[in-house]
Structures are given as C-alpha cells and as structure tokens.
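As you look at this complex, bear in mind that one protein chain is not there, while each of the others sits in place.
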Amino acid sequence: MPDLQVATRRAADVAVVEPKGFINAHTVAEFEGVLNELVEAGDVRIVISGAHLSYVASAGFGAIMGLIEEARAGGGDIRVAALTGTVAHIFRVLGFDRLCRTFETEEEAVLSFGGS
Amino acid sequence: MPDLQVATRRAADVAVVEPKGFINAHTVAEFEGVLNELVEAGDVRIVISGAHLSYVASAGFGAIMGLIEEARAGGGDIRVAALTGTVAHIFRVLGFDRLCRTFETEEEAVLSFGGS
Amino acid sequence: MDVPATCECLSLVHEATRRAALAEDFDPAVADEIAVAVSEAMTNVVEHAYRGEPGHAVRLRFRPGPEALRIELEHRGAAPKSLPAGVDLGRLARERRRGGLGVHLMRRLMDHVVHEELAAGVCCWVLERNRPRSRPPSPGSES
Partner (left out) sequence: MDVPATCECLSLVHEATRRAALAEDFDPAVADEIAVAVSEAMTNVVEHAYRGEPGHAVRLRFRPGPEALRIELEHRGAAPKSLPAGVDLGRLARERRRGGLGVHLMRRLMDHVVHEELAAGVCCWVLERNRPRSRPPSPGSES
C-alpha cells in the first residue's frame, strides 16, 4: 500500500476518480495528474469519491480548485462524493462547499450530471 | 536544541565527554568525532557521562567499541558513568558491561583512573 | 527533533503529530486536525522558506502546556514578507490557482498561528491548539 493510489472508473459519461490513502504536497502530483489528464482530454464530467481518503491537505483541495473552472468551461464540472470525517470537515472549513457541489454517495453525484 | 550536542570537559588528566540528546546512525558522527580526536591526540583517559542521553542506538555503542582498545593500548581507557533508563538497559543487553567499566557517577569514574 | 525539510517526510510528520496530540488527550478528530495543520506548516517551510531546495532541516518541537498544545517548526529559510489575510476561493479558482490555501487552513484549524523571527536567519512557525475546557457551570442556565 503506497501512501496514495488513484483509481479511475467510468459511470456512463462520468469519470469517477477514487483516491485511496492521503493527499498531501508529496502525493498530490499523482492525484493532480489524473485530474489533469481527464480535463485535458475533454473528459470534464468528473466525480471524486472520497470514501477511501484518510486525509487531504490544502494541496489536494488546491488541485480541485485549479481545475474546476476549466472543467466548467468545457461544459462539465468537478463534483465530490462520500467525504467523511476530517476530510469532510476540512472541506467545509476551507469553504469548498461554496465552490464545489457535494453528494452523500457516488451514485447521487454521478446522477447529478444527468444522462447523455 | 539539536538532536545531539557533545561537550568535553577536563577533570585533572581525564577528559569527560558529555553527549546531550540521542545518538543514532545520523548523529553518531558528532560523538565519534570527539572520541576520535581525543584518542588520536593521546588523550586516552576518557569518561563518557550519560546523564543527558535519552537513547543510544547500536551505532553509538559501536563508536565506543571501535576505540576502546586503542585507548587501552595508549595506557588509558574509555569508562562510562551515569547511565540511566533505556541507555543503561541497552548497555547491559548488548553485554557492554563486560567490555567497558561503568560507574554510578562521573566523579567515581574520574577517580577510578587514579591521580597523576 | 530534526527532520529533513522535504515533502517526502510529510506523512511521518503527520503521524508523529497525530500521535503526540492523542497522547495529550485530544479527541481523534482534533488530533487529525492538528496533524493536518502541522503538515501545512511543514509544507510551507519546504516550499516557501527553503523554496524546494534539498539539504535543509526543520526542527520540530511538541510543547504541551496546561492550556494548549504548542507545536514549533524552526527553520533557517526565508521569512514571508507578508501572509494572506484571507482567501477568496472563487477568485483563486477563476485564476486557475492551485495554491494559496496553506496558511488559511492552518489558521482555521488552530487557535493560534504565527510565524516568528527568533534571531537573524532563524524563523519559527508556532501553532497552538487549546485544550478542551470542561465548561464552567453558567448560573441560571438550567432549563
């Protein structure tokens, strides 16, 4: 188990990104790389599932912040699901709930994009 | 407070070396350097006072082991005083009480060399 | 305790801090917050004070006091000329910025956050988190 592993799945035309472990300034490159590739490929309907994150430092939230408007400009969005514990707390504390839509479950987040 | 500081004092013709902090493979160079210099200068009546050591890894005991016969060959010795807690325990566990004379206090260790 | 000033040490600093906070009887959730804040300070030293250069160190100290747990990160890098007073997330996002949240997060998670210059060339992040108080009974508050 490395400090961070990032899996990507597809649910219809939504890309579900599932980081496992923790995101800090050391591991963020892995997470940011996956998001970057999706956005650059025009794959801009993105759900980040936080179910397997133990913690996320500001660098991880920064990666979302830096790409969300690009995703929106391309007709998509970055939405977040299944945050728990400290991750959910820091998300709120940073005010990310005003920048980024969140959902209780991955399914709800995927459905929120509507079919295509 | 760095991880290790090594002070040297003189008590008559005995050099009292007082390491403060902890000795591991990273900090041992500092400790070994002081012992080396003494032995090379023929200053071979050495007391190591352990009163301010929080722990000593094998590297620290190795430094004593590697120099004690050199000090003895020069008519001196390396003796140890005021070991406490884990340091005293590891000293015994490694069998160093059979290699190296120990004393409750620095004064006793200094006196054990006899006057000159 | 001297720690290499690299991001590769962040997880270990996080874990050591979390356990230090637990040992001081902070709740697990609060210990996690303290650990995140200290990781942010460490990241700040690595990236801003030492500008990512290798070979530097941070001196990490846990100082439990009666009122608060104080954590110090002493370094010999650059002092910030100024620190952001707050953040405007919407603007940072529109500007495609990927940083600028670190100090803000430290301040939100801790009760006291300052960057001090101890001596010429020696700086220190000081972070404090107050201990929970057993609330004094407030007279007439019973319903």
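Here the chain labels run A, B and C in written order, and each chain numbers its own residues starting at 1.
Operating definition for what follows: contacts are C-beta pairs under 8 Å (C-beta built on N, C-alpha and C of every residue); 3 or more make two chains touch, one makes a residue touch a chain.
Bear in mind that the values here come from a model prediction, so they are computed numbers and not experimental data.
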Study note, to complete from the structure: Contact partners of the omitted chain among those displayed are A, B, C
Exercise for review: Among B:Ala11, B:Ala57 or B:Leu111, choose the residue that contacts the chain missing from this document, as touch is defined above.
Suggested key: B:Ala57
Point to revise | Residue, one of B:Ala15, B:Ile68, B:Leu83 or B:Val110, that touches the chain absent here | key: B:Ile68
Study note, to complete from the structure: chain C positions in touch with the non-displayed chain are 1-4, 6, 8-9, 11-13, 15-16, 19-20, 22-23, 57, 60
Study note, to complete from the structure: Interface residues of chain A toward the undisplayed chain are 1-3
Check your understanding: Hey, which chain B residues sit against the chain that's not shown?
Key -> 3, 22, 24-26, 32, 55, 57-59, 61-63, 65-70, 85-86, 89-90, 93-96, 98-99
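The rule is short, and it goes like this: only the chains that are shown with their structure count from here on.
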Practice item. Name the shape of the chain contact graph, picking from line, ring, star, complete and other. Key: line
Exercise for review: Provide the C-alpha centroid distance between chain B and chain C, rounded to the nearest whole angstrom.
Suggested key: 38
Revision key, fill the gap. Rounded to the nearest Å, the gap between Cα centres of chain A and chain B is 56
Point to revise | Of all residues in chain C, the ones touching two or more other chains | key: none
